[in-house]
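Every protein chain except one is present and positioned as in the full complex.
Going in written order, the chains are labelled A, B and C, and every chain counts its residues from 1.
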Amino acid sequence: MRIRVQAEPFDPGGEVAAFSAAVRGAGAVVTFSGLVRDEGGRLTGMEIEHYPGMTEKAIGAIVDEAVARWALVDALVIHRHGRLRPGDAIMMVATAAGHRGEAFAAAEFLMDYLKSRAPFWKKELGAEGSEWVAAKDADEAALKRW
Amino acid sequence: MRIRVQAEPFDPGGEVAAFSAAVRGAGAVVTFSGLVRDEGGRLTGMEIEHYPGMTEKAIGAIVDEAVARWALVDALVIHRHGRLRPGDAIMMVATAAGHRGEAFAAAEFLMDYLKSRAPFWKKELGAEGSEWVAAKDADEAALKRW
Amino acid sequence: MIDVLYFAWVRERIGLPRERVETGAATVADLVAELRAREERYAAAFADTSALRVALDQELSGFDAPLAGVREVAFFPPMTGG
Partner (left out) sequence: MIDVLYFAWVRERIGLPRERVETGAATVADLVAELRAREERYAAAFADTSALRVALDQELSGFDAPLAGVREVAFFPPMTGG
């Protein structure tokens, strides 16, 4: 299980390839990648602030819980911070488990927790100014299912 | 949206890389890969039989439904048939959508339908003989949620 | 004349992947009854139709479906793809 919090761009395809190649004994691999949308040209990019130190700890706790709960063979979380452009990968998670149910559930669990419990804050950058993204009630509500 | 039914091996990582690179305007990409397990050395491989002609039609109908239902930006299904070895990728699905909820739901929907409605039959090959995999009641039940 | 296809253990039990069948059966169930009556290996394959699925011209169907106009009937166990 690996966690990376980084300013540098990463290639989700290459990361999935490496993750899949390293998995032994799993029957199911699920991956999620989040990409910067340009919202029809309205946005020129995104700035992601984070809380160094706490970020790694918070993600580590979330991943530990997922690994234990779904008996994961492996898990990977990558999350960027700093300045991103439309189309850039913001983050990704990958989970490997015995069967598809566990791999899907663990990936969705990780996403729901990363959305609302890992200390990242997104600011949308547009031609007409920039704005902090507001937390969605739906994201907080999504945590209740776990 | 692309569908491939093939005897040749494929590289899930490379496919995800190509899929992600071609996606425009999506905020979320989910992928699932199913791998042949060796069940602790008990299995030497897997043979997958399919129904040429019907397979492509059935998968096409399933993918069309997913694309319409979750407004997918793109979708990909690859499924192998013939002889596979432990660790080989059996199949994969990839979905691209505006947000994570749609991408996850569409990928799980595609998997549930591919499990029980696409004409493939798996035979496990072992040192002590081979055996057709029995359909699971849970897989049939999983269709009810959609 | 109708093409009848068999897959997975149905194919193995009957011993062939497909055959052309001369039949006047009105429904899938009638065709199954005819096949069952042929030989022991057919009787064995079709002993329990609740364990089988049928497709008519490559569309999943039911055992009570009519065969009029159908060119291809396929019998197989529940699918196990994915």
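To be clear about the criterion, a contact is a pair of C-beta atoms (placed from the backbone, for glycine too) under 8 Å apart; a residue touches a chain by one contact, two chains touch by 3 or more.
Every value quoted in this text rests on a predicted model; they were computed, and no experiment measured them.
**Student:** Which shown chains does the hidden chain touch?
**Tutor:** Per the touch rule above, the missing chain touches A.
**Student:** List the residues of chain A that touch the chain left out of this view.
**Tutor:** So the residues of chain A touching the missing chain come out as 34, 48-51, 53-54, 57-58, 79, 90-91, 111, 114-123, 132-135, 140.
One rule holds in what follows: only the chains that are shown with their structure count from here on.
**Student:** Taking mean CA positions as centres, which chain lies farthest from chain C?
**Tutor:** So the chain farthest away from chain C turns out to be A.
**Student:** Would you mind pulling out the distance in Å between where the CA atoms of chain A average out and where those of chain B do?
**Tutor:** Here the centre of chain B sits 23 Å away from the centre of chain A.
**Student:** Starting from the mean Cα coordinates of chain B and chain C, work out the distance between those two points in Å.
**Tutor:** About 26 Å separates the centre of chain B from that of chain C.
**Student:** Which parts of chain B, given as residue numbers and ranges, touch two or more other chains?
**Tutor:** 34, 111
**Student:** Please list all residues of chain C that touch 2 or more other chains.
**Tutor:** Correct list: 82.
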